[in-house]
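Here the complex is missing one protein chain, while the rest keep their positions.
Every chain is named by a letter (A and B) in the order it is written, and numbering of its residues begins at 1.
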Amino acid sequence: MNTYIYIWVSLVMLTGLSVSTAGRNWGRWGLTLALLIAFIKSGLILNYFMHLKDQKKMKWIRWMIPGIFAILVFFIGLTFLDIALR
Amino acid sequence: MINDRSMETHRDDLGSTLGMWLFLLSEILLFGGLFLLYAIYRFNYSQSFHLAAESLNRPIGALNTVILLTSSLTMALSLYALKQKQSLRSLCFLLSTILLGLLFLFNKYWEWASKFEHGVYPNATRLLERERGEVLFYGLYYSMTGLHALHVLVGIGLLTAMVYFIRKGKVHHERYLPLENSGLYWHLVDIIWVFLFPLFYLIT
Partner (left out) sequence: MPSFYEENGRFRGFWAWIFSTDHKRIGLLYLLSILSFYAIGVLLGFLIRLELIAPGPTIMRPQTYNALFTLHGVIMIFLFVIPGIPAIFGNFFLPIQIGARDVAFPKLNLLSWWIYMGGAALAILSLFTGGGPIDTGWTFYVPYSLRTPVNVPLAVLGVFVLGFSSILTGINMVTTTHQLRAPGMTWFRLPLFVWGIYATAWIQILVTPVVGITLLLTLMERLVGVGIFDPAKGGDPLLYQHLFWIYSHPAVYIMILPAMGIISEILPVFARRTIFGYKAIAFSSLAIAIVGSFVWGHHMFVSGQSDVASVVFSLLTFLVAVPSGVKVFNWVSTLYKGSIEVAPPLLFALTFIFLFAIGGLTGLFQGALATDVHLHDTYWVVGHFHYVIFGGTGFAIFGALHYWFPKMFGRMYHRKIPYIAWGLLFVGFNTLYFPMLLLGWQGMPRRYFDYLPQFHSLQFLSTIGSWILIGGLILMFGNLVHCLFKGEKAESNPWGGATLEWQIPSPPPRENFDEIPLVSKGPYEYR
């Protein structure tokens, strides 16, 4: 039960961090940082709230999320091959 | 020859967890198509995106993020309580989740409505007079937050059904899977917002 609360506190703090860094002008890095924070947040939600971490009987389903992410990166990356080089 | 029915039902539980995760995967790719479009258009029109994002209401967006994160917490607590046989507590947490969801939708509605008032909605002449990039930004904004809001709505429906089932005693500490799966759905909707928020409100 306490774990849940800690996770929630970290999530809110990360949101704060994301908002406060967005005020500065960091160019490209702003987006990178924002996405990095979003990934950390979703990692927390996935592992603790959604209990992926405790999934003992079907360990392989932990790999589904990184897997799907890789697929999405391929989809977006290949589309950029067209858009960015047209 | 083996004929152990109890083993089969045991496996069933794992089965529906797996099934739920597979469904979530397809949800991720549903939004994935939109993220692809977003990436391309942001790349093509980074200036206009920056400009358009300035006019979104950042405090409300941040507030909504916190609301959804909190609702995720109460969702997790509700399941936790149910597993501890505290179905009343579970119900309370569940109801707060629903309320937070409604609050989120209310804010969203308010946000959209004030944009509409300024003539910023799809196909509005005043919007179409602006830069192409801004039109696309708002096109994506309405499509993505709209689809997300639709998911919140469905989630609220699911959770309401769970309230009913828990009260009827159909969902309880031994049969908590329906609640767990609805929870998974709710958390996923939350995760999607975790990405939508910085991508629309925090463009620098």
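Worth pointing out:
Simple rule for what comes next: a contact is a pair of C-beta atoms (placed from the backbone, for glycine too) under 8 Å apart; a residue touches a chain by one contact, two chains touch by 3 or more.
These figures come from a predicted structure and were not determined experimentally.
Note that of B:L140, B:V171 or B:L188, the residue touching the chain absent from this view is B:L140.
Annotation for chain B: contacts to the undisplayed chain at residues 1-3, 8, 11-12, 14-16, 18-19, 22-23, 25-27, 29-34, 36-37, 40-41, 44, 122-123, 128, 132-133, 135-136, 139-140, 142-143, 147. Where chain A meets the chain that is not shown, the touching residues are 68, 71, 74-75, 78-79, 81-86.
Criterion: only the chains that are shown with their structure count from here on.
Centre-to-centre, using mean CA coordinates, chain A is 15 Å away from chain B. Interface of chain A with chain B (complex): residues 1, 4-5, 7-8, 11-12, 15, 18-19, 22-27, 30-31, 34-35, 37-38, 41-42, 45-46, 48-50, 57-58, 61, 64, 68, 71-72, 75-76, 79-80, 83-84.
Against chain A, in their complex, chain B makes its touches with residues 14, 17-18, 21, 25, 28-29, 32, 35-36, 39-40, 43-44, 58, 62, 65-66, 69-70, 72-73, 75-77, 80, 183-184, 187-188, 190-191, 194-195, 197-199, 201-204.
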